[in-house]
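Handing you this structure, nothing more for now.
So, chain A:
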Amino acid sequence: MKKKYSLFPGCLMPTEQYAYELSIRETLPLLGVELVDVEGFSCCGEPMKSVNQLLTVYLSARNLAIAEKHHLDVFAPCAMCHLALTECQHILEENPAMKERINGMLAAEGLQYTVKRQVVHTVDLLYDQVGIEKIKEHVKKPLNGLKIAAHYGCHIIRPSEIGRPDDSENPQKIEAILKVLGAEPVNYPQKLDCCGAPLLANLPESALTKTGQKLQAIQEQGIQGMVDVCPWCHKMFDSRQTKAGETVAAKLDVPVLYLTQLLGLAMGISGEKLGLELNLSPVEKLQLGDVK
Partner candidate 1 sequence: MRRIGVFVCHCGINIAQTVDVEALSEYASHLNGVVVAKHYKYMCSDVGATLIKDTIKEFKLDGVVIASCSPRMHEHTFRRVANDGGVNPYRVEISNIREQCSWAHSNKEQATEKAKYLVRSAVSKALSLEPLKPSTLKVIPEALVIGGGIAGIQTSLDLADDGFKVHLVEREPSIGGHMAQLDKTFPTLDCSSCILTPKMMEVANHENIELLSYSEVASIEGSIGNYTVKIRKKPRYVDVDKCTGCGDCATACRLKDRIVSEFNQGMGKRGAAYMPFPQAVPLKYVIDDKKCLFLTKGKCGDEPLCKKACAPGAINFDQKEEIIERKVGAIVVATGYDVMDPTAVYEYGYEVSPDVITTLEMERLISSSGPTKGEILRPSNQQKPKSVTFILCVGSRDETQCTWCCRIGCMTALKQVYLLREKLGEDVEINVCYNDLRSFGKGYEEFYRKVRGLHTNMFRGRPSEVRTMKEYLKIDIFDTTTNKLFEIKTDMVVLVPAMMPRTDATEFARLLHLTLSGDGFFLEAHPKLRPVDTFVNGIFIAGCCQAPKDIQDTVSQASAAASRAATILSQEELEIDPLIAMVDEDVCTGCGICVEVCPYEARTLNERKRIAEVNDALCTGCGGCIAACPSNASIHKNFTKKQLLNMVDDIM
Partner candidate 2 sequence: MSIIDLTSMGEPQSDLRKELNDRLTKLQDEISDYCFQCAKCTSGCESHKLLELEPHKIVALLKRGLLNELVNSDVIWTCMTCLKCRERCPQRVAPVEILFALKNMAVASGKQIPGKYTGMLQSILSMGLIQDIQQTTTRTNKTLKRDELGLPPLSKPIDVVKFQAGIMKIAMEKV
């Protein structure tokens, strides 16, 4: 059965984290997922939660209503977006008064939130919708036991109360995917730690320290590389790796890839198509395909 989702890009992925979007668009259709581009989406609202939570709920509801208008389920590759959308659904379903209020405001743009549609993230889309078996069929260039650390990101595993793509304390879906790709997922004690990104807006120094600490731990354990599944996490671990190293006085050189990039490489897709030239961390160290 063909799976069809509206791709909800959010803010960060389509405006700077192009590698994620490229690798998603390259890999998922080959695995039987149809991605539909819908016009009119906005920010999910999560970055504004500290300023005005009602605004967060409103923006998420608005985006969900747009998908609903097109009768589509939603694929949100960003962990923050996925949390905002899921939490919004949770609030509107639990609190009818709030739902009515929000719908009142949405009416101005001719939108309505009525049904709870499926909202997936990269991890559960690959693991639960596509499935390990299907991925296995498409692996052409197994990763030869590459030792890889998985970074899930706080927002796709917590809070479990509202339902998240993987277990809050012992998530294993990325590891399972890495295994079929031929890599060797490594369990490390810092796995559930934060990337620091949410503090980027007001305390960038501390945010980067958090990033640096986690990368340093990975580096010290001799793990070859890391995969992540969120543009915010990637911005910290990959794009800002050098700066993060400065905060912990270490020279960091941990190759960091989006899970979808690694997936694409194992599927035999060229590094260029997967945006690998955009990774600022030393991904070439992994000597994968045409990546230099």
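On the choice of candidates, all candidates are chains of the complex that A comes from, given by their letters.
We take it that a residue touches a chain if its C-beta (ideal position, glycine included) is under 8 Å from a C-beta of that chain, and two chains touch if they have at least 3 such contacts; residues count from 1.
What you see is a predicted model, and the numbers here were worked out from it, not measured in a lab.
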Selected partner (touches chain A in the complex), from 1 or 2: 2
Touch list for chain A against partner candidate 2, complex: 9, 11-12, 14-16, 18, 21-22, 25, 37-43, 47-55, 57-59, 62, 91, 94-95, 98, 105-106, 108-109, 154-155, 158-161, 168-169, 192-194, 196, 198-203, 206-207, 209-210, 275, 277-280, 283-284
